[in-house]
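Okay, here's the structure, questions in a sec.
Here the complex is missing one protein chain, while the rest keep their positions.
Every chain is named by a letter (A, B and C) in the order it is written, and numbering of its residues begins at 1.
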Amino acid sequence: MIKAGIIGATGYAGSELVRILTSHPEAEITYLGSHSYAGKKYSDIYPFFYGICDMVLSEDSVEKAAEECDVLFLALPHGIASSHVNENVLSKCFVIDLGADYRLHDADVYEAWYKTEHMSKGLLEKAVYGLPELHRDEIKKTRLVANPGCYTTCSILTLYPLVKNGLIDNDTIVIDAKSGTSGAGRSEKTANLFCEVNESIKAYSVAGHRHTPEIEQELSLAAGSDIVLDFTPHLVPMQRGILSTCYAKLKDGVSEEDVSRAYHTAYDGEAFIRLASYLPETRFVRNTNRVDIAWKINRRTGRITALGAIDNLVKGAAGQAVQNMNILFGLAETAGLEAAGGV
Amino acid sequence: MIKAGIIGATGYAGSELVRILTSHPEAEITYLGSHSYAGKKYSDIYPFFYGICDMVLSEDSVEKAAEECDVLFLALPHGIASSHVNENVLSKCFVIDLGADYRLHDADVYEAWYKTEHMSKGLLEKAVYGLPELHRDEIKKTRLVANPGCYTTCSILTLYPLVKNGLIDNDTIVIDAKSGTSGAGRSEKTANLFCEVNESIKAYSVAGHRHTPEIEQELSLAAGSDIVLDFTPHLVPMQRGILSTCYAKLKDGVSEEDVSRAYHTAYDGEAFIRLASYLPETRFVRNTNRVDIAWKINRRTGRITALGAIDNLVKGAAGQAVQNMNILFGLAETAGLEAAGGV
Amino acid sequence: MIKAGIIGATGYAGSELVRILTSHPEAEITYLGSHSYAGKKYSDIYPFFYGICDMVLSEDSVEKAAEECDVLFLALPHGIASSHVNENVLSKCFVIDLGADYRLHDADVYEAWYKTEHMSKGLLEKAVYGLPELHRDEIKKTRLVANPGCYTTCSILTLYPLVKNGLIDNDTIVIDAKSGTSGAGRSEKTANLFCEVNESIKAYSVAGHRHTPEIEQELSLAAGSDIVLDFTPHLVPMQRGILSTCYAKLKDGVSEEDVSRAYHTAYDGEAFIRLASYLPETRFVRNTNRVDIAWKINRRTGRITALGAIDNLVKGAAGQAVQNMNILFGLAETAGLEAAGGV
Partner (left out) sequence: MIKAGIIGATGYAGSELVRILTSHPEAEITYLGSHSYAGKKYSDIYPFFYGICDMVLSEDSVEKAAEECDVLFLALPHGIASSHVNENVLSKCFVIDLGADYRLHDADVYEAWYKTEHMSKGLLEKAVYGLPELHRDEIKKTRLVANPGCYTTCSILTLYPLVKNGLIDNDTIVIDAKSGTSGAGRSEKTANLFCEVNESIKAYSVAGHRHTPEIEQELSLAAGSDIVLDFTPHLVPMQRGILSTCYAKLKDGVSEEDVSRAYHTAYDGEAFIRLASYLPETRFVRNTNRVDIAWKINRRTGRITALGAIDNLVKGAAGQAVQNMNILFGLAETAGLEAAGGV
């Protein structure tokens, strides 16, 4: 059994890792670290896990956890992971960082968007951006996986085939994304209270959300040229789910068939991606690691609308992290991630 | 007191008209017509109104109602109003049609999008598109008001100052709109059930929603040239509210000040429009006739994101209809529409 | 115009007072006090009120506010009001306390349930329990109104006619109450986050909720003998509304007619109480000061189930407070409180 540890285990992404790992056929949890709740039983924080994971939380020490684990999942606010991961840690265990610290290859871009110094720039070139559908082969060879953001996973996968195959005008990309509230985390802010979120929808971080450079990095790599785009996140009164509605001008002469071929070439054979005959609804992928993608061409305007849906806590965080673990350890990518969702 | 009738009183828009009119200082309801519930007490259909509006529903006859009313609100499926409104009816009362039949000036466009023949084309040039902020003077002179759609009200008002003042490239307009579920009406469809809507978000009618030509008509008029655009509606698990997130490329050299001036010139003095220092959230306008509008310029991409929020049942339907009634009868536009919303 | 002040204006009950008072025909807000937000504009805290109430918040001083107001609404945590209200304050203005400090006539009971010393016991006998349907005449004569709690308003009104007329066995009363989340206030607690409340229901404070002695006090007064009962509150994933489902054994020989007569005798003529032919649903009274009450006798078990529904922020807090203000100033009780709710 793979010995797995989680640092930052009491956030929502951490709890989702616990949910998935406790059902994983080849892994067991051996370390749960928490800054605020060390010493408490995990099931006292999340009674979901009463009788399932009653382990006592340890301190949130990356160094200590590395001694006891084969793989370490970090679910920490940005800036923390990069202060604690180092060569010594990586020599002892694989690290899958669910935070932002190792996602951007360029430390300057990181520091510009996150307004903080990067504390382990030297590791950036060792880190691999953990989107298996794009970087599976590199993931196999690394010890440090930068697990993608939730909005970015959904948006990149939805647009990648179009960009990769040069089917759209890259200057015209607009991503309008909608997320469930678990994406805002478990912090005690007025804005996250039930009565402030329920029965309302809003945009936030317009023209300034930190997932923007991450999407741009990956799509630019796919395009082979720099892309800047508009990304607007919205908060939806639901718990889980992201829907990315992506708009771009199709290049002249691009046909339905060209688009369909691009998506099928990119994703046929992918275990978690469904090129859907229906329009994606976040509920269809809720509690699963699946991605539903569909598109529609508007001949009146010459634009394509591509839609992708994921569960932000699964494919957008914990599920993808486990998918990466599966790759690192040579397991089937779907191990522990096969269950269907439902009503 | 103005004698007001409602045909199609038992849909959600009809019920909202009842809510507003029962508090209106200068109007009283004298006719409630229903196809399905004639003979029943209104408060048996909507117990909200028990003790407030216990009137018995009459048949849904435009002709009969016209005899008993000074103004008639029609809240009917498309195609019905245009079969029943005629010169005789208009000679007896004002008609405010909340449906789509008189909104599009061009009958061919109507027939192309609605796939049905228009039954009173002769009235189209007498009808006025009832968006007071754009057409107040014409509304004052008509007897037939085509009350705008919910998505269209929100989207047009959000984009109008940009288009009117030539600040954006009109070929680049993308409208990503999100609506509460009351917009789907009260019909008994599986897709409208609680368990199908709750905890999910989806796009629908991608590249084909019937509010598209209505938005295009009004923005084209403002621009003085034909505009086609992408409009994508989404269903949000909440009851009321529309948020339109509108994207367009700013023309070269357009400054923050140009944009701000355009909005203030268009809307300063408007009773219901708030140019907001905050990003709009639908809850801030819930249960009110207000429109919250804000915008953000992204200098990295050269695009503007303009956001507008309304309550789809109020400014998007019944409230705007009453605003139009107020104009027709020379009342203050805010009569009966002043109450604040809240948590 | 009545000059009204609110201390603790930035909680949900305070915001609801602002919503109601800004539409009130005979009152205007002249003082808004806040502990945390003094110096800020009210509409910056609650953008609902942008353009409607942009007043700057003052410090939360009862003494200062008393100088500038005819009536003062206190929406404060328990223990605070009783430290600041005194004869001097009452000589200058009416005080309507939405908190718990003056609701229990017996200071010992208060101190036992609230675990804190009562700081102005001398005022307890001057205070009147502000449930107009039971104590209208005494309210007219006081300067200090103890506005009832939300659960208590709903539960007392639902059971009062049965107890008053001796129709039930008072030892068998069980109240199972369900509340929307605004009742938990605006405090930043994990338990109030959207993702902790949504898609779940729970009981809390079982056998120990502080509204229990308040319900017992009023029902005991009605019965003329001491009543103890079980009261269990539940948290429902909705914003507003309380439903009290009340159970008791009917006394032998009590008929349907006896019960019906008791309710009608108690409440016919009451502006806000509707003895409903339908089963109460909280939505039917949402945003209004109304109370819907119905009952059902189960001949198999000999028990009656009586159900009451209110909006916890209106009849359960701010609306009832304004109703009390109307009584104190000799206005129609319904002034500012007539609007219907809706979908």
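Rule of thumb we're sticking to: a residue touches a chain if its C-beta (ideal position, glycine included) is under 8 Å from a C-beta of that chain, and two chains touch if they have at least 3 such contacts.
All of these numbers come straight from a predicted model, not from anything done at the bench.
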Using the definition of touch stated at the top, determine which of B:Lys40, B:Lys115, B:Lys140 or B:Lys189 touches the missing chain.
B:Lys189
Of the residues C:Tyr31, C:Phe73, C:Tyr247 or C:Tyr263, I need the one that contacts the missing chain.
C:Tyr247
Which of C:Glu28, C:Glu87, C:Asp108 or C:Asp230 touches the chain that is not shown?
C:Asp230
Pick out which of A:Ser15, A:Ser82, A:Asn165 or A:Thr245 touches the chain that's been left out of the picture.
A:Ser15
Hey, which chain B residues sit against the chain that's not shown?
12, 181-182, 186, 188-190, 192-199, 237-239
Listed in rising order, the chain A residues that touch the chain left out are 12, 15-16, 18-19, 22-23, 46-53, 182, 199, 239-240, 274, 276, 278, 281, 283-284, 287, 290, 292, 313, 338-343
Touching the absent chain: which residues on chain C qualify?
172, 174, 176, 178, 180, 195, 198-204, 206-207, 228-230, 232, 234, 236-241, 243, 245, 247, 279-284, 286, 296-298, 300-301, 303, 305, 307, 343
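Please note the rule applied: only the chains that are shown with their structure count from here on.
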Between chain B and chain C, tell me the centre distance in angstrom, where each centre is the average of that chain's C-alpha atoms.
37
Give the residues of chain C touching no fewer than two other chains, as numbers and ranges.
12, 182, 199, 239
